[in-house]
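Missing here: one protein chain of the complex. Every other protein chain is in place.
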Amino acid sequence: MSLAKSPWIIHVNVNSCNGCDIEVVACLTPLYDAERFGVLNIGTPKQADIMVVTGSVNYKNVNVLKNIYNQIPDPKVVLAVGACASTGGIFHDCYNVVGGVDQVIPVDAYVPGCCPRPEAILDGVVAALSILENKKKGNIKGKEVKLKGKEVPSNA
Amino acid sequence: MNTNDILLAVLVLIGAPIIGCIASGIDRKITARLQGRVGPPLLQPYYDVKKLLSKDNMVVNPTQNFYVIVYLVFIVLSLLMLVFKQDFLMIIFVYTVASLALIVGGMSTGSPYARVGSSREIMAILSYEPVLILYALAIYLLTGTFKLTAVLDASSPMLMYTPLIFIAMIVVLNIKLKKSPFDYSTSHHGHQELVKGMTTEYGGPGFATIEIAHFYEYVFLTGLIFLFWASNPIIGVLLGIIAYLLIIVIDNITARVYWQWMLKLSWSVLLIISIVNIAFLYVSGVQLA
Partner (left out) sequence: MIENTVMLLIIVPILFSLLFVALPKSLYKYLAWAFFIIGVALSVNLVLDGTGVVQIGEPNFAMFENIVLILEVLIILFILAVSAKYKNWPTLGLGIVSAALFAYTFTNVPGVEGASLNIDQFSQIMILIVNIVGTAIILFATGYMDEYEEHRHLNRQKIFYFTMSFFLGAMNGLVMADTLGWLFLFWELTTLCSFVLISYNMDEEGINNGFRALALNLVGGIALSIGIILLATKYEISTLSGIGTYAGTDAAAMATVALPVALLCIGGFAKSAQMPFQSWLLGAMVAPTPVSALLHSSTMVNAGVFLVVKLVPAFAGSSLGTAIAVYGSFTFVMCSALALSQRNAKRVLAYSTIANLGLIIASAGIGTPLAVAAAIMLILFHAISKALLFLCTGEIEHTIGSRDIEDMSGLINKAPLLTTLAALGMVSMLLPPFGVLLTKWVSMEAASSNPVVIVFLVLGSALTTVYYAKWLGTILSSSMDKNAVPHKKPETYFPLSFLGLAIVVTSIFVFSIYNYFIKPQVEILLKTAPVISGQAGQFTSEIGAFAYAAIFVVLALAVLIYLATKNMFTPRTSSYYMCGENNLEKDRLMFRNGLCSYEKSSVSNIYLQNTFGESKLTTLGYAISIILIVIALAGGVGL
């Protein structure tokens, strides 16, 4: 149970409209107080356990997402927060959008909604905890996601 | 080295991190309450360390963990020397090794965030080191020796003769614990400026080592405050606790300052009041009975 009692999250915004970000930050406010569960919003991937991703992935930040994912030590889980992160949302067929987060890195839990309520996000974090424990028990490592080189369109 | 000494050493080695862990938990609890939150469980720092030890050892370069081990063992050594009433000036130098090891550890990762954090922490050394050594000097002037035996055996408290140094030491404690308003090199909690400062590239067991060292450091630093009223251990411990709680409150009610501001504060106010106190001790020639 060592992991479940102290989940530290890193919040990654890939092309989000900031709606979900505000809700993620709201989780830390006195009203919801995610720290009750030991949740800390940590700045560096090196110390994080749960990667909270908001927004749909576009070509410019796909490498950013992969880099940060690769820099989180195992065991780790990815939580896609919001409709965009889950599926691409209303941006899914934009010219510059790759799609949901699961198109790029393996996602363990989804929190739907536009925007999801803080309760829903906390629920997602709590759901991620058991996955985290299972990964530790099964010694399941996140695969190193390879960067494809120039993900950026050539005209950029 | 007799059996009692070894027992005491073992007690310190095991007891200090427990006390430090609870102190850190109290810090987070009080901080949460001051912000109107419920806050984490009291043993949250312990859970954190336990979790960090179960994570992968991810490093930028393998040697970076060497420096945090040096940091840990030298903090432990300085605490042990404090407990065994060694030369106080020596303790400060040993403690400097620990501080420098963490700084070099941050620098050695090569990350720009860690290097900025480390540069700022070096400036922190510039602000607190003179005050610490002047504190040692005050002990010498009051007892005629740098060894702590005399302070701990004295029947009257040192605070009577060193009130200004006590004030300076409270600020030093604030700087050393990296609490607001001086938390610019690395910070606890979720403050994310400079990512995590010096400790940006540390994760898993390496970061757990830093946390454990911080537990020892809490005890060591409050131990320095304890010395001000060592004649009565209960009051001394109370003094240490009050100082620690005061730091937590200050942490919550102040905003971060520039490091330049801290340097100015230290070299104008803290140094001057310490030197005034030292001058008083020279002129009056009082001795701790």
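Order of writing sets the chain letters: A and B. Residues in each chain are counted from 1.
Rule of thumb we're sticking to: contacts are C-beta pairs under 8 Å (C-beta built on N, C-alpha and C of every residue); 3 or more make two chains touch, one makes a residue touch a chain.
What you see is a predicted model; the values in this text were computed from it and never measured.
Colleague: Looking at the whole complex, which of B:Val49, B:Leu82, B:Leu137 or B:Ile212 touches the chain that is not displayed?
Modeller: Only one listed residue reaches the unshown chain, and that is B:Leu137.
Colleague: For the full complex, which residue in B:Gly204, B:Gly223 or B:Gly240 touches the chain that was left out?
Modeller: Checking each option in B:Gly204, B:Gly223 or B:Gly240, the one touching the absent chain turns out to be B:Gly204.
Colleague: Which residue numbers on chain A touch the omitted chain?
Modeller: Considering the whole complex, chain A reaches the absent chain at 12, 44-46, 60-61, 63-68, 70-71, 73-74, 147, 149, 152, 156.
Colleague: Even though one chain is hidden, which residues of chain B still touch it in the full complex?
Modeller: Residues of chain B in contact with the hidden chain: 53, 55-66, 69-70, 73-74, 77, 81, 86-90, 93-94, 96-97, 100, 103-104, 106-113, 115-116, 118-120, 122-123, 125-126, 129-130, 133-134, 137, 140-141, 144-147, 195, 200-201, 204-205, 259, 271, 275, 278-279, 282.
Everything below uses one rule, namely that only the chains that are shown with their structure count from here on.
Colleague: Across the complex, what residues on chain A touch chain B?
Modeller: Listed in rising order, the residues are 2-3, 5-6, 8, 28, 30, 33, 35-38, 40-49, 71, 73-75, 136.
Colleague: Touching chain A in the complex: which residues of chain B?
Modeller: My answer: residues 28, 32, 35-41, 44, 47-48, 50-58, 189-190, 192, 195-196, 199-204, 207.
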